[in-house]
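One chain of protein is taken out of this complex; the other chains stay put.
What follows is chain A.
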Amino acid sequence: MIHFFKKSKNWVLSFLKKFEKPIDEILLQEVDATRFIVLDTETTGFDYTNDRILCIGAIPLQNGVIAIADSFEVYIKQDHYDKTSAQIHGILKDWVMDRPNEIEALQEFLHYLGDSIIIAHHTTFDVTMINRALERNGLPVLKNKTLDTAVLYKRTLLNSNLLDRKDNYTLDELADKFDISKKDRHTAMGDAYITAIAFLKITNKLRNKKVLLLKQLYR
């Protein structure tokens, strides 16, 4: 019921949007009118309490279209810095020195995100990191619906005992599987892009030529 409400709300929203947009874009759109935000964060580490977000990269996804001009990328100034994680994300402390501070970045991000559905790879990690940051800054936590490509990917695999199904698939594995270039891996935007394409390919598999309802992804 909630899904249905969500769906119809989105439908109303998109219906309203139709009047703002030039007519040809409506013709471009097909069935799925949901607006997703695909995001990834780069952090100083994996500890929810002590580690901090250095960068949030997010791209909009609607009806299979990613508008680069509407993408969002923010580097955040942090006091906490961990040299070991720098090897992975390559963000140097100096690089984030004169960037917006956490609260500015979060407000900007919340404004950008709106009520879109969040897609990420291992979404729990990214959302928890963001929520902890929001709490620290006295802001309400995210109430957005989320989807996780790591979980959804498993749904595309055959449910067979013969198949060696892993519990966990990394973004690298998805990129390899779907032939997505791993250039820019471990940058927030780069990973968000890989996640977005992976999501599109997963839904394409699940769709199986039929209209895919949002609720099927939440099954």
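The rule is short, and it goes like this: a residue touches a chain if its C-beta (ideal position, glycine included) is under 8 Å from a C-beta of that chain, and two chains touch if they have at least 3 such contacts; residues count from 1.
Here is the rule we use: contacts and distances are computed from a predicted model.
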item: Record-based protein name (UniProt) of the chain missing from this complex, from "CBS domain-containing protein", "Cobalt/nickel transport system permease protein", "Molybdate ABC transporter substrate-binding protein" or "DhaK_1 protein"; value: "CBS domain-containing protein"
item: From A:36, A:109 or A:193, residue that would touch the chain that is not displayed; value: A:193
item: Option touching the unshown chain, where A:35, A:122 or A:207 are the choices; value: A:207
item: Interface with the unshown chain - residue positions in chain A; value: 22-25, 27-28, 30, 57, 59, 64-69, 71, 73, 179, 181, 183-184, 187-190, 193, 197, 200-201, 204, 207
